[in-house]
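Pasting in a structure now, in structure tokens, and then I'll have a few things to ask.
What you see is the complex with one protein chain gone and the rest in place.
This part shows subunit A:
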Amino acid sequence: MTEDTALLDRGPSADAGADPVLQVEDLRTYFDTRDGVVKAVDGLSFSVRPGEILSVVGESGCGKSITSLSVMQLLPRPPARFASGRIMFKGSDLLQASEEEMRRVRGNEISMIFQDPMSSLNPVLSIGDQLTEAIMLHQGLSQKQAMDHAAEMLDLVHIPEPRRRLKEYPHQLSGGMRQRVMIAMALSCNPSVLIADEPTTALDVTIQAQILALMEEIRDKLKTAIILITHDLGVVAEMADRVLVMYAGRKVEEADVAEIFERPQHPYTRGLMRSVPRLTTDFSEARQERLSEIPGIVPALTNLPKGCTFAERCAFATDRCRAEYPALEPKKPDHLAACWESANLPDWTL
């Protein structure tokens, strides 16, 4: 596919040699519920370097959002608890940080933007008020200085007439504009890490492209590390430097974006790629076939099977898969996957 060669041509935008800015090790986020322990994130490790876009992919309920909320420690405890793990950021473990220390990190060093810009902005506070809040809190600026900085931020995210917008309220802005405001808000304290949880899912396609372009521009300008959580593989191909595929709270595959699209090693990753509808001008019957889907649903996280969590839905599953969870191993250089059968999978074509 031409798309794939385009991916290969893209040089690494990240500082390949730089130390990771955020390093998550063996994170286990469990929820104690009446039905038992929900292992929403179960032994996840990953890291991001400055200026890198790491894409976390998976179906709904695979633990993507819980991962990001764990990093921000925005989960109510209880029911949530961290059964193990470290979240290393600037030399300290965020899981050991006090609530007050976390408040200094949130919105300042690590920021987050959310899926639905319609509901993520407070409807009764002006844009200026919401933007300056974090600036005044973290940077100790006066109201007036903060307003100036807020206007600059709106300018950075290409919102025309920023001064006027500052006085407006969210309901006076379109969805795309609101997401720009969210991005401006998240970037206002120049964070090292930006977590974007499905930032374009709720937007029109044309607006999606604009927001994605904006995020790339920001990354290039500010060298922010971006964790992009999405279920949209189109977005992944467009944006990511590296891709992490999650299934039922665990990492099942991780590789550079070109590598993973060229040689997916896990049947689940392949399934995800096959279930993306493609634009085509070929309307022959062969192309009109039904979009392939992954049979079944994500297993209940309270009662995970003993073996591979994907085995039940996998066409290649063997007895070993059903008995023993596969280790996460390098299948190719710099390409991790957790699958016993990856060597036996058929050659990959879409």
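By definition in this document, a contact is a pair of C-beta atoms (placed from the backbone, for glycine too) under 8 Å apart; a residue touches a chain by one contact, two chains touch by 3 or more; residues count from 1.
Quick note on the criterion: contacts and distances are computed from a predicted model.
Per the UniProt record, the absent chain's protein name among "Phenylacetate-CoA oxygenase subunit PaaC", "Peptide/nickel transport system permease protein", "Cytochrome BD oxidase subunit I" or "ChsH2 C-terminal OB-fold domain-containing protein" is "Peptide/nickel transport system permease protein".
Contact with the omitted chain, checked across A:134, A:177 or A:193, is made by A:134.
Residue-wise, the contact with the chain that is not shown comes from A:120, picked out of A:29, A:120, A:208 or A:342. With the whole complex as reference, residues 72, 74, 102-108, 111-112, 114, 116, 119-126, 133-134, 137-138, 169, 171, 182, 185 of subunit A touch the missing chain.
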